[in-house]
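First the structure, then my questions, so here it is.
Here the complex is missing a single protein chain, while all its other protein chains stay put.
Note that the chains are named A and B in the order they appear, and that numbering of residues resets to 1 at the start of each chain.
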Amino acid sequence: MSETLYIQHFNEQARPLSYYLEKMAGYSALKKALGMSADDIITEVKKSNLRGRGGAGFPTGMKWGFIPKQSSKPKYVVCNADESEPGTFKDRDLMRYTPHLLIEGMLIAGHAIGSSIGYIYIRGEYTREAKLLNAAIEEAYKAGYLGKNILGSGFNFDLTVHRGAGAYICGEETGLLNSLEGRRGEPRVKPPFPAQAGAFGGPTVVNNVETLTNIPFILNNGGDWFAKLGKLEKSGGTRLISISGHVKKPGVYEIAAGSMTIRQIIDQLGGGILGDKKLKAVIPGGSSAPVLTADEIDVVYDIEPLMKIGTMMGSAAMMVVSEDYCVVRLIQRITKFYEHESCGQCTPCREGCKWMEDVIHRILEGHGREQDLNLLLNIADNISGKTLCALGDAAAGPVTSFVKKFRADFEAYIRSGKNAQVHH
Amino acid sequence: MPKCTIDGREAEFTPGQNLIEVAKKVGIEIPYFCYHPGLSVVAQCRMCAVQVEKMGKLQTACSTPATEGMVVHTRSEIAKQNQRSIMEFLLINHPLDCPICDKSGECDLQDNSYKFGDSNSRYTEERRTYLDLDMGPVIKKNMNRCIHCTRCIRFGEEVANIHEMVAVRRGNNTEITTIDGRPLETDYAGNYSDICPTGSLTLKDFRFKRRAWYLKKTNTVCEGCSRGCNMEIHQDANRVHRCLPRVNMDVNQYWLCDEGRFNFHYLHSAERVVEPAIKGKNDDLSMTDWDSALDAAKAALVGARKLTVLVGSDLTNEEILLLQSFIPQHLSGAEIVHFGTAGVATVADDAAADKLLKRRSKTANLHGIEQLGLKPFRGISDGTDAVLVVRGGRAELPELPSVKLVGVGVFEKSEARNFSVVLPGTAFAEKDGTIVNFQGKEQKLRRAVIPAGKSKALSEILMMWMNRKSS
Partner (left out) sequence: MASKILSQKFYAEMEKLIPRYPTRVALLLPALHQAQEETGWLPPEVLEEIGAYIGIHPAQVREVASFYTMYNLTPVGKYHVKICTNVACCLRGANELVEQVERKLNIQCGETTRDRKFTLMEEECLGACGTAPAMMLNDDYYENLDSKKLDQILESLE
């Protein structure tokens, strides 16, 4: 097995500061970073080929580089810990087991972009993780890693945990910022991008939890070292993969980026299909990722290879579906989710998601019509790429891929009224 | 000036201008719902998405500033497909009740559907419905017609400065509303209806009065205060049905206050004196003909020892000039002063009455009347035995002594009771003329309807006075 950064530290309980200092070289990367110039830190992160772990895969160093050096308004570092894409649960483990890694990552980000204020926007349901983070933050304040004049460097940084309250859309970075500001979590029109005007109007970098927890490793071992952990050219480091659904051993696993195919991950990490059944489908990157059929899984599990076959790695959340689960029921549930989570601002998403859900629900209830499938494809097409934020695409992609790839199943379902398949 | 190309036409623009505005300048209409030049840009309706060369996705024209050399297609197949699709999305839950909707005929949704939509819908699912909501005295909401453009929310927050109109819940269930059925608090509520691109927010005052296409429009100015907001009078069959704001970026931008908007109602009030009236034997007012009334007026005023003439600052410059030449000739020795708003005697007393439009002077021509040299009324001087009041419909009557009173202009019956004679004159919508607002801007009142009843223009009344030989 290749090197892992995190998984060996995941345990039944949160790792306290003492463990972090002793076993994980805690806050040594911060010390190093405080001795470096902002530009040097950003160069190192750029070298590492670290790409956003939230879903978009945007190069982190480049994102930091967009933050203007001079700003009349305070700058902010915001951690996106909303982890709301169905199928994703890796950030939860990072926060509950290695909270100090996140704090250190945020401190370094703050130093690199010239910010002294950070927020961790954590989804409201993670009450336990929010408490653990707050406890770790308190430890860090007491030990002088947070607050004024950190480690005598003159660098100040305050960190606050801000709880969401049940809205998927707050995982979208501008929706998140609105929510942080005490508003409805509706995504904003871009431009301006958060790098110019983000939280409270100030230049803001928004990074996923795992993205930030990678930072201390990069500073300690160098960008080149991190880049080489990855097996593909553009993706550095390791990836935490959330595996769920019909596998024998669901859970969080860590692999070197681009080192395994989907089939290998299911068989070797997930322990194979539950009940040794046949595979029906894999949703490879959170529920918004277009579905793959059983014969499409010999693909390397990373950003570019998946993009090439028309789907995405997203937040590296792999949901596995075995042969006897009804795909109509499955896509109905996915579509219902996006309909429920659409903020309602923009027309195609507000109207289109509900329309698709209504049609699929009608099919599921046994009242499907032959023309429904083309209608669904057309509605999805009218949403896709035409909405204010990516939620429209997240809703349309699955519908398009399910209908196209499992068209025969849908047609059979529509013909027979209700299908005879059991649900699990 | 930098240039871009829109649908093959070269268009000059000022940096920062968005594509909707640039296209407008060269005669190209990009359809939209949520965009409003007076509000923040939210790019929510997605109707204005256009194809911009070298950009992968469609771009919303409202949020895309033109740049040098940009090539834009508003009617390419992909742009048109999006327009059709947005229209379909917006209409799947719309009740399509145009025959009974007050917005019909001036509805963006209807117009854009006709111009950019498809004639049939593929929607067969159940429609989303909401209950109607009474939003206080000004607005009635029919949420089923709403397309969630959020113009009203932004108007409240950004212009009227009150966060009372909000979106509650989210997604497909989002409802635009006040909370718990509370009435709207702002006194600019009429604008909610103006900016609504559908029949969702309608003016209670106008509902079911007239179809929009029967209304004849006259550009004029509001007489409600010294700002002189630009507005349109909409009338049919000589009856004013509503007033709407007209854009003037220097004066009122896009807006109108409720007081000014609904001010017109006195024109048609049953309480307005629209026939010459004289005080009868029992001190009650009786209607009479013009000749008798003129005789009575002359009898009251000519030969008075000390006459004061109160001229309303709601009159036009032309009317004031007329009086300034008439009175010294025909009622010589009279003192001429102006009146209008209690507590606002002169221009120096006039100030902003709120953060948006309203001014303290409740008459529109205080600044004009002062420029013409009239002094403010400061109280009746001793020995006055007759008073002539000339006013339009706004100037507030001061307390008057029990002497011979003659009124010329617009009076309510209750006010007229104290007068010996009332000669009915014209209100702002019944005459042409010039008024000067607080900024010193000369603006035109324009006649929209003929004078009510037997009312006559001031010039005509004065001419009759001169030509009438006393019997």
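Going forward, contacts are C-beta pairs under 8 Å (C-beta built on N, C-alpha and C of every residue); 3 or more make two chains touch, one makes a residue touch a chain.
Nothing here was measured: the structure is a model prediction, and the numbers come from that model.
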The one of A:242, A:311, A:347 or A:401 in touch with the missing chain is A:242
Consider the whole complex, including the chain that is not shown, and state which of B:169, B:211, B:375 or B:444 touches that chain. B:169
For the chain that's not shown, point to the residue among A:15, A:46, A:63 or A:92 touching it. A:92
Per the definition of touch given earlier, which of A:9, A:31 or A:340 contacts the omitted chain? A:340
Missing-chain contact, candidates A:97, A:145, A:168 or A:355, resolves to A:168
Kindly note down the residues of chain B that lie in touch with the hidden chain. 162-170, 178-180, 182
In the full complex, chain A touches the hidden chain through residues 74, 83-89, 91-92, 123-128, 158, 160, 162-168, 179-186, 200, 242-246, 250-252, 283, 287, 317, 319, 321, 325, 329-330, 333-334, 337, 340-341, 343, 423-424
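As a convention for this text, only the chains that are shown with their structure count from here on.
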In whole angstrom, how far does the Cα centroid of chain A sit from the Cα centroid of chain B? 53
List of chain B residues in touch with chain A within their complex: 41-47, 49, 57-58, 60, 63, 81-82, 85-86, 88-90, 92-93, 122-123, 125-126, 128, 147-148, 150, 167, 169-174
Residue numbers on chain A that touch chain B, as the complex places them: 167, 184, 189, 339-348, 350-355, 358-359, 362, 375, 382, 385-388
